[in-house]
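Take this structure, written in structure tokens, and hold onto it; I'll ask about it next.
And now, subunit A:
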Amino acid sequence: MSDILSLIVAKYNFWLYIILMMIGLYAMIAKNNLMKKLVGMNIFQTAIILFYVSIGYKHGATLPIIQGGHGGHSAHDAVIRAADYINPLPHVLMLTAIVVSVATFGVAMALCVRIYQRYQTLEEDELRMRVSEKNNL
Partner candidate 1 sequence: MLWPIDLIVLTFVIFCAIAAITVRDLLGTAILFSAYSFLMCLLWAVMGAVDVAFTEASVGAGVSTVFFVAAVFRTSRRTKD
Partner candidate 2 sequence: MEILISIKPLLTVLVPLLVIPILVSSSQKPNVREAWIFGGGFVMFFLVASMVPAVLSGSKIVFTLFKLAPGADIAFAVDGLGMLFALVASSLYIVTSLYSIGYMRGLKEHGQTRFVSFFALAISATMGAAFSANLLTLYLFYEILSLATYPLVAHHEDAKSKISARRYLVFILGTSIGLVLPAMIYCYHVTGTLAFSTAGIFAGQLSKPAATVLLLMFVFGFAKAGIMPFHSWLPAAMVAPTPVSALLHAVAVVKVGVFSIVRVITGIFGVDLLAAFNLGTMVMVIASFTIIVSSCIALSQDELKRRLAFSTISQLSYIVFGVALLSPSGQLGGVIHILMHAFGKITLFFCAGAIFVATGKKYISQMKGLGRQMPVTFAAFFIGSLGVIGLPPTGGFYSKWNLILGTLEAGQTVFMAVLLVSSFLNAFYFLPIVYQAFFGKGKDDLSDAPVTIQEANLCLVVPLAITALASIGLFFFPRMFVDLIVLGLNL
């Protein structure tokens, strides 16, 4: 029992990102309001970013900035150990991912506004009804 507990505690942010993902997925599937779905989508995406950041995170490591690295001698003197630094690559990747997610969010918002202008609602069931009404006319 304590083994499982320690496993959960040791990798808690991996578990939590899964919980966040599920929250997001739930909102995207089960919510009726388009805006709510969008919020769910964003939660979903940030969960994945959290996952990536967690990849790079190490206990007791520090920011990947080498003291006096520019032209100084100390960089050559001290041995650089990778374990001392947080892996910066996932962070860099996530900058792109955030930009992508915000762009998607923006486009989706704009679409929501358009849909509202045309149908006067953002509820999915009402939308479905009005669309089929339009088709039948």
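For the reader, a short list of remarks on this structure follows.
In this section, contacts are C-beta pairs under 8 Å (C-beta built on N, C-alpha and C of every residue); 3 or more make two chains touch, one makes a residue touch a chain; residues count from 1.
The candidates were selected such that all candidates are chains of the complex that A comes from, given by their letters.
Fair warning: this is a prediction, and the values are worked out from it, not measured in the lab.
Only one of 1 or 2 makes contact with subunit A in this complex, and that is candidate 1. Against candidate 1, in their complex, subunit A makes its touches with residues 12-13, 16, 19-20, 23-24, 26-27, 31-33, 35-36, 39-40, 42-43, 46, 49-50, 53-54, 56-57, 59, 61-63, 86, 90-92, 94-95, 98-99, 101-102, 105-106, 109, 112-113, 116, 122-123.
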